[in-house]
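With one protein chain held back, the other chains of the complex are shown just where they sit.
For clarity, chains are labelled A, B and C in written order, and residue numbers in each chain start from 1.
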Amino acid sequence: WDGMHHGLDKEQISRYSRQIILHSFGVQAQARLCRGSVLIIGAGGLGSPAALYLAAAGVGRLGIVDRDVVELSNIHRQVIHKEASVGVHKALSAAEACRALNSSILVETYLEGLKPDNAVELISEYDVIVDASDNAPTRYLISDACCVARRPLVSGAAIGTDGQLTVYCHGEDGPCYRCLFPESPAAGNCARCVDAGVLGVVPGVIGTLQALEAVKLLSGVGDTLSRRLLAIDCAAGRFHSVKLRAKSPACIACGTSPTITAATLPSYDYAAFTGQAAANDA
Amino acid sequence: WDGMHHGLDKEQISRYSRQIILHSFGVQAQARLCRGSVLIIGAGGLGSPAALYLAAAGVGRLGIVDRDVVELSNIHRQVIHKEASVGVHKALSAAEACRALNSSILVETYLEGLKPDNAVELISEYDVIVDASDNAPTRYLISDACCVARRPLVSGAAIGTDGQLTVYCHGEDGPCYRCLFPESPAAGNCARCVDAGVLGVVPGVIGTLQALEAVKLLSGVGDTLSRRLLAIDCAAGRFHSVKLRAKSPACIACGTSPTITAATLPSYDYAAFTGQAAANDA
Amino acid sequence: MELLFGNQKVVEADVPQQSGEQQLTVAAAMAWARDNLLTERPELFMKGSSVRPGVLVLVNDTDWELCGELEAAVADGDRVTFISTLHGG
Partner (left out) sequence: MELLFGNQKVVEADVPQQSGEQQLTVAAAMAWARDNLLTERPELFMKGSSVRPGVLVLVNDTDWELCGELEAAVADGDRVTFISTLHGG
């Protein structure tokens, strides 16, 4: 029993007892969760299960970023919200659900969305970042800011019956989003759930797996998906794990001479780079 | 647009619009969900996300079976319950959350748990069965009753950082649980979450995937995991899909001359067969 | 790449060896796929002689960047996969 100096109180020991008695996890890993913080960007299809499971697991401080309000057509996949929350700000609705699940954690909300001029500062305040956004400009912005702030990024995406999951900006050689995709796809190639549709449970699977990766990063237990991409075909029931390249020395965000820095990022034009305006109605 | 004769009203069309516009799903698949029913046995770690996602997806009638009350040590993985529900019956707490998500569906609760003398009748009232239980005798009972009632069974399990998922009793040649494991493991080999511990998000991943399989079975869209077992090692981030045997002609539950029938099942001694008393605190 | 291959996600194909070439490369396999498998809008798949931005090319489940990109050799039984980055959430 490595129960010394873990800093957990009696209620925490009881609440998290099923994780604490797990040999491969234990009280020290639980204490790291309780001391840790995660920023979830997007309180939609991916952010819903990610926020619920991270709050339940006992992550000490959760930040939730969104700028939209709940609509009835969101709820088929955004299960953290309720019918009664239609019209309520998504970050507030999600935060309320997290607090109802676990009043012992701190939940902070950011109602303006992530922008180039607040991204690095906001991301620097958290240990692990979860990209639960729904559009290309925000995905590049999050990845760049994680490079600048040196924060590991759990990236998930879902559309139709397909999902993807990986960890960027982690460890010695983990790539960032730009290392993989230095050039943005043409705007016409970027399907969003609003336009193309999505089977509700698909972002549910990916968002839950994002919570898992965040737990592993914070607790130090298990192997994370750095340099591995999980691609899920939910219709076929196929799970595909692929090996990714290392970070690129030439990358303008995480390479040896980055041009995207704390000083330059706020004025980077993500809309022009991707040909799309940011939206965050995940 | 195959929108004729689907029987969905205007609010349903709006609520499920993101699934309806999805080409591979569409309005007829949504209508089959709305007309369909799923019985979820266990409102714990697996049943929590399964119930949330099936309610959100619009399954017309959900049944929730459990006989325990919510405890604080459940909530790290049983995210359908709230702190305020500690002491409340799990099936009632879960049903309330489902109704708050979707008031247009019917949610029924069964507070006595599944027993040999009510299993076949209860299971016969639903189209698809989700095994979200947590012990060997209940797992054999559910599988047997699904054989007798001829209902497809989505079976999930989780312990520690490992999870498993498959579909039993489905199609021409799909096996049942007994086809795979005709003899029950010795009681000492059967770890339960209460005893061995479980990382909370692990049943979250499996339960969400159980909802996905139930959606595929009800809607007729996609390939289900009949004759395939998905084994997940969440610590390593490994997903393993294995090919299973066909149903056995000699199986006493689903074979050509079954000895477990509607007449004999109620008096079958599951505690003696498995060497364990049933519990259902999933 | 679902749309591009007529809703079939896994396409097994015998890519003919081109005369005069020693070894089939990913580049040649891609060009062949574009000309023989694509049912619509090939510009969503390739840009010039390489793949369009936002598509990850894999040879036997490994990022082609680790195998030599366009010049990566492919042999009988090898699997070349194209994965589009997704943005939805």
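One rule holds in what follows: a contact is a pair of C-beta atoms (placed from the backbone, for glycine too) under 8 Å apart; a residue touches a chain by one contact, two chains touch by 3 or more.
Just so it is clear, the model here is predicted, and its values are computed rather than measured.
Asks: So which of the visible chains would the left-out chain be touching?
Replies: B
Asks: May I ask which residue of B:S17, B:Q30 or B:S184 touches the chain that does not appear here?
Replies: Spelled out, the listed residue whose C-beta touches the missing chain is B:S184.
Asks: Looking at B:I20, B:A158, B:V201 or B:L218, which makes contact with the chain not pictured?
Replies: B:A158
Asks: Thinking of the whole complex, not just what is shown, which of B:L8, B:V59 or B:A132 touches the missing chain?
Replies: Residue touching the chain left out of view: B:A132.
Asks: Mind listing the subunit B residues that contact the chain we can't see here?
Replies: Considering the whole complex, subunit B reaches the absent chain at 42, 44-47, 131-136, 139, 156-160, 162-164, 180-186, 189-193, 196, 198, 203, 229, 231, 233, 236, 240-245, 282.
Please note the rule applied: only the chains that are shown with their structure count from here on.
Asks: Taking the mean of the CA coordinates per chain, how far is subunit A from subunit C in Å?
Replies: Their C-alpha centroids are separated by 30 Å.
Asks: Approximately how many whole Å separate the CA-defined centres of subunit B and subunit C?
Replies: 39
Asks: Please set out, as single numbers or ranges, the residues of subunit C touching at least two other chains.
Replies: Correct list: empty.
Asks: Can you list the residues of subunit A that touch 2 or more other chains?
Replies: 160, 193, 196, 198, 236, 241 - these are the residues of subunit A that touch more than one other chain.
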